[in-house]
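For this view, one protein chain was removed and the others were kept in their places.
Chain lettering (A and B) follows the sequence in which the chains are written, and residue indices restart at 1 in each chain.
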Amino acid sequence: MSAQILAQAAGEITRTSTGEAATFWVLAPVAVLAALGMVLARNAVHGALLLVTNFFCLAVFYLLQDAPFLGFVQIVVYTGAIMVLFLFVLMLVGVDSSDSLVETLRGQRVAAIVLGVGFAGLLVFPIGGVINNGTTAAGLTAANDGGNIQAIARLLFTDYVLAFEIVSALLIIAAVGAMILGHRERVDGKVTQREMLRRRFAEGGRVTPIPGPAVYARPEGTRLPAGLPGGGTDPGAGQGAREGCGDIEGNGDGDNGAGAHARGNPRPVGAGKGTDR
Amino acid sequence: MNPSNYLILAALLFTIGAVGVLLRRNAIVVFMCVELMLNAANLTLVTFSRINGTLDGQIMAFFVMVVAAAEVVIGLAIILTIFRTRRSASVDDVNLLKY
Partner (left out) sequence: MAVHPTATCQTSTFLVATCLTAASSMSISPLTTSSVTTSPMTRYAMPHEVGHEVGYAAASGVFSATWLLLVLPLAGALILLLGGRRTDRWGHLLGTAASAASFVVGLVLFFELRGRGAEDRQVAQHLFSWIPVNGFQVDAGLLFDQLSAVFVLLITGVGTLIHVYSIGYMAHDPGRRRFFAYMNLFLASMLLLVLGDNFLVLYAGWELVGLSSFLLIKFWEYKPAAATAANKAFYMNRVGDVGLALAIMLMFATVGSTNYDSVLGAAAADIIGYGTLTAIALLLLLGACGKSGQFPLQAWLPDAMEGPTPISALIHAATMVTAGVYLIARASPIFTETQAARTVVVIIGAVTIVIGCVIGCAYDDIKKVLAYSTVSQIGYMFLAVGLGPAGYALGIAHLLAHGFFKAGLFLGSGSVIHAMDDEQDMRKYGGLWRLMPVTWVTFGLGYLAIIGLPPLSGFFTKDKIIEAAFDKGGTSGYLLGLTALLGAGITAFYMTRLFLLTFHGERRWSSSGERAKHPHESPTVMTGPMALLAVGSVFAGGLFIVGGTLQDWLAPVLGESHEEGAHTLSPAVVTALTLLVAAGGFAGAYLRYQVRPVEAVARPDSEVGLVTVAARHDLYANTFNETVFMRPGQYLTRFLVWLDTVGVDGLVRGTAAGIGGLSGRLRRTQTGFVRSYALSMLGGAVLVVVAALLVRTG
């Protein structure tokens, strides 16, 4: 008897707690602003990050509304997995391009905004009317009795088990579908290491990696190009360093590449010419 | 505060997402707007779950999330495939199927 009264008292909510209200009024503008920002951001990465913000807010709202399971799933799956996936794709497609916001379809922007405002008005004002009438919420205290996750699991594996199975099949199909879509048929044969090497040497130019600046360090070595083992400097190395300094001092043997070449700078061995010039 | 305020918020978020779909040309951004709309719907589901005092709304939201995950996978794969062939992620460039 008393438990029932208690449950009823706890269940019938016409006004939420002050803490929830405060959280809502703080986070709701954030969510709306984040959503607007995502729509308006020229850079897609910014948009994705704003969306993450929005999703976080939503996760908090879920938590506030006695849905801890969904709140954490929102953070883990949506904010974590899905949005990371978005970011991956954004990186693949190219991050440095920022979208043009100039509208190309005539009347699209005006129509979209008018319709959007109308739609929002049509949805918001009736709900506002409902709020003014003072609706009551049943609350989930009774339903969540024994734990939200346990209650959801009970429903999921009893009443919704068929839908659950179907959705699992859907996920597998989606995974396979993504693999098929992402798969690229190899038109020519696989390039072997030998072929890659041959190509590298046939092109000529430097075969070895460019050495870091001032390998053979002298004072203020970072400003000097690296000396080669046989003396002289590598013309390709230490560009940044050379640009950084105004003059190269004490570069007695700092001859040009011609000298280095003359001293038997190893030419591409695979070229088959094998001649020095 | 009345719990129905969540519904108003959800309606606003949904509309913002819808307008974003209409205005943005970058396919990925359009896709993100769709995700925003889905989440707005989820918020209403969770709120209604609370108002009704049953967990069915939360179950629905859960399914929406799963389906959204599957959809994102496929959708992004399609966007990538299109990008590979057309070097563009703009939805306006994919307009060959017309009169």
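Rule of thumb we're sticking to: a residue touches a chain if its C-beta (ideal position, glycine included) is under 8 Å from a C-beta of that chain, and two chains touch if they have at least 3 such contacts.
Note that the structure is predicted; figures quoted are calculated from it, not measured.
Annotation: of A:V26, A:M91 or A:L105, A:L105 touches the absent chain (contact as defined above). When the missing chain is restored to the complex, the residue among A:L115, A:A142 or A:L171 that touches it is A:L115. The chain not displayed touches chain A at residues 105, 108, 111-112, 115-116, 118-119, 122-123, 126. Against the chain not displayed here, chain B makes contact via residues 18, 21-23, 25, 91-92, 94-99.
Methods note: only the chains that are shown with their structure count from here on.
Remark: chain A and chain B have CA centroids separated by 17 Å (rounded to whole angstrom). Those residues of chain B that touch chain A in the complex are listed here as 1-9, 11-20, 22-26, 28-29, 31-33, 35-36, 39, 42-43, 46-47, 49-56, 58-59, 61-63, 65-74, 76-81, 83-84, 89, 92. Looking at the complex, you find that chain A touches chain B at residues 11, 13-16, 20-21, 24-25, 28, 31-32, 35-36, 38-39, 44, 47-48, 51, 54-55, 58, 61-62, 65-67, 69-70, 73-74, 77-78, 81-82, 85-86, 89-90, 92-93, 99-101, 103-105, 108-109, 111-113, 115-117, 119-120, 123-124, 127-128, 130-131, 134-140, 142-144, 148, 151-152, 155-156, 160, 163, 167, 170-171, 173-175, 177-178, 181-182, 184.
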